[in-house]
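With one protein chain held back, the other chains of the complex are shown just where they sit.
Letters A and B name the chains as they come in the text, with residue numbers starting at 1 for each one.
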Amino acid sequence: MIGEPIMLFRDENGRARALEDRCCHRFAPLSKGRLEADGNIRCLYHCLKFSSDGRCTEIPGQDIIPDAAFVPAYEVEERHGWLWIWMGDKNNADRSLIPPAVGPDDPRYIMRPGRMDYEANYELINDNLTDFSHLSYVHSASFGASESWADERPVVRRIDRGIRVTRWVGGSDKSPVNDDAPEALRSGLSPETALFQTYDYLAPGILTMLSQVLPIELMPDDRGPPDAAVVPIMETFTSQAVTPIDDKHSRYFFAFGPWAKAGDEAADQIYEVTKLAFSEDKEIIEAQQRIINLKPGREVMTSADVGPAQMRSVIRKLIKSETAYEVTSQ
Amino acid sequence: MIGEPIMLFRDENGRARALEDRCCHRFAPLSKGRLEADGNIRCLYHCLKFSSDGRCTEIPGQDIIPDAAFVPAYEVEERHGWLWIWMGDKNNADRSLIPPAVGPDDPRYIMRPGRMDYEANYELINDNLTDFSHLSYVHSASFGASESWADERPVVRRIDRGIRVTRWVGGSDKSPVNDDAPEALRSGLSPETALFQTYDYLAPGILTMLSQVLPIELMPDDRGPPDAAVVPIMETFTSQAVTPIDDKHSRYFFAFGPWAKAGDEAADQIYEVTKLAFSEDKEIIEAQQRIINLKPGREVMTSADVGPAQMRSVIRKLIKSETAYEVTSQ
Partner (left out) sequence: MIGEPIMLFRDENGRARALEDRCCHRFAPLSKGRLEADGNIRCLYHCLKFSSDGRCTEIPGQDIIPDAAFVPAYEVEERHGWLWIWMGDKNNADRSLIPPAVGPDDPRYIMRPGRMDYEANYELINDNLTDFSHLSYVHSASFGASESWADERPVVRRIDRGIRVTRWVGGSDKSPVNDDAPEALRSGLSPETALFQTYDYLAPGILTMLSQVLPIELMPDDRGPPDAAVVPIMETFTSQAVTPIDDKHSRYFFAFGPWAKAGDEAADQIYEVTKLAFSEDKEIIEAQQRIINLKPGREVMTSADVGPAQMRSVIRKLIKSETAYEVTSQ
């Protein structure tokens, strides 16, 4: 559940594990304890010991261990350089729900990972990531984004647990970037090419996005995806994951990078500009949260809000269905 | 309303304007936006544009602007070096309610302006400013105030939206200041002279005070104001405005200065001692607020509390009448 303290660690086999960070005895945090040679965790207040799946295996000075002596364990899966945790009932954990993110271990790309903490609700970050019209103004200095982003309206389609957003930006008078954009982001762009972007955004806040520079004549009339056989002029990928901490705090994980052939220098440049751009987002979103704290209310939506509105709807429905499940299962 | 975020800016004609600091779209603060050449404000999140009276004039990538797309505007008037804002309905804004404060632009005085932020409710500052008996102890080091202030009881009269406080302090054994008071404040004071002070204190917390040193024989028997034709030996003026931010925070604006003929040096001295004195008030009032936070309750009033009690009553009545108005007008 949101707001719960979690301890992550690797067991004796190096496998990632998650326990509630709260000894069942006196509620001291297990993360102040110690990982023993047998992969067990020992609380360093009164020294109860727990197996990596949460069972209490020792109480000093006491032979009998009561059934109630355990800490909740959560399912964890390590993929794409990230740990994916299922905070609900272990039996409902479904690894097939983990999206096909791309991490530093993927040889196709040179991905650089990062992390930021937000003093903002995760849905404000979702709103930001499901509507790129903000690129023109928030990121003109970092990404060198042109005004095309605010004028274009992408195609937004509902998918399972989220939305799919695709857009083409480019052509003779609609370049996605300004002349002073970083070199690595201008790579391949010209009046004869366009940027094709497609991303899935999944609950609670996971983005996996492919961007390709393509000859503009390959843009289909319906602005749909290009033929899969086409080899792009340039390609980048980014994986991003917004994790709610509590009502007003979120943790934002991301990885960004170009395809392998672009080389380390381009990867470095993209990573630096990404960090700068994300700090621009953080500044405006945290300011937005402070205003909402002062005065909440009903927003006036624009035609650019199709993505945010659909994503909020997806999350409302998932929350509703999970709440119903919990009531039923008790 | 108290607690609302406000953005102040000058439009293309240099006129001061006030908008709610909250874009109607996503609630980003407009104060992080940009003032355009046409005097419009552009939000720098998704770039909606607003006229200086709050109408949305542009939504990028969208032709139709919904009626709901506006931010509330407030009436603002610039006088005495201050901006006076009417936080209610524009149609009820009445410029004749702005009191005759004296600011740095008044040639009769050399006024120096300042500002302090308080971690205290505005009424605690009102209590302070409507009862000068605290001068003897809080300000003996700064203003060099004598014990006369605590012993004297001023004449307090109810006026429209506030109170009028007048007092005479002085004579052979009742000097308003100690021997070590700053020179500029001792100017003209002697056993043969007295200090006459009159100030209006108006809701929510505006003080405009004239102080004059006069020959003591000009003090009327009823301790009323001196004959208006009399030329004083020395004169100072101060304007002060307590602005509630929220329940426990206030912003305090002030200007203080002697008449023009006293010269810059005296004005500087008076300003320095005023800032010192106001920091003494801030220290005791914020301490008072912390105690009240721990343990509120009913105060024991003294005979020096005529001013504070009347001023609180004025404010209670105004709040009641405005609340009634709001209910009626809905």
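Structure notes:
Note that a residue touches a chain if its C-beta (ideal position, glycine included) is under 8 Å from a C-beta of that chain, and two chains touch if they have at least 3 such contacts.
These numbers were taken from a predicted model, which means no experiment stands behind them.
Considering A:Cys47, A:Ala141, A:Leu276 or A:Leu294, the position touching the chain not shown turns out to be A:Cys47 (whole complex).
Per the touch definition above, the residue from B:Ile64, B:Ala228 or B:Leu294 contacting the chain not shown is B:Leu294. On the side of chain B, the interface with the absent chain consists of residues 127, 131, 133-134, 136-138, 147, 150-153, 283-284, 287-288, 290-292, 294-295, 297, 299-304, using the contact rule stated above.
Interface residues of chain A facing the missing partner chain: 3-5, 21-22, 24-29, 32, 42, 44-48, 59-62, 66, 68-69.
Assume only the chains that are shown with their structure count from here on.
One inter-chain figure worth recording: chain A and chain B are separated by 50 Å, centre to centre, where each centre is the mean of the chain's CA atoms.
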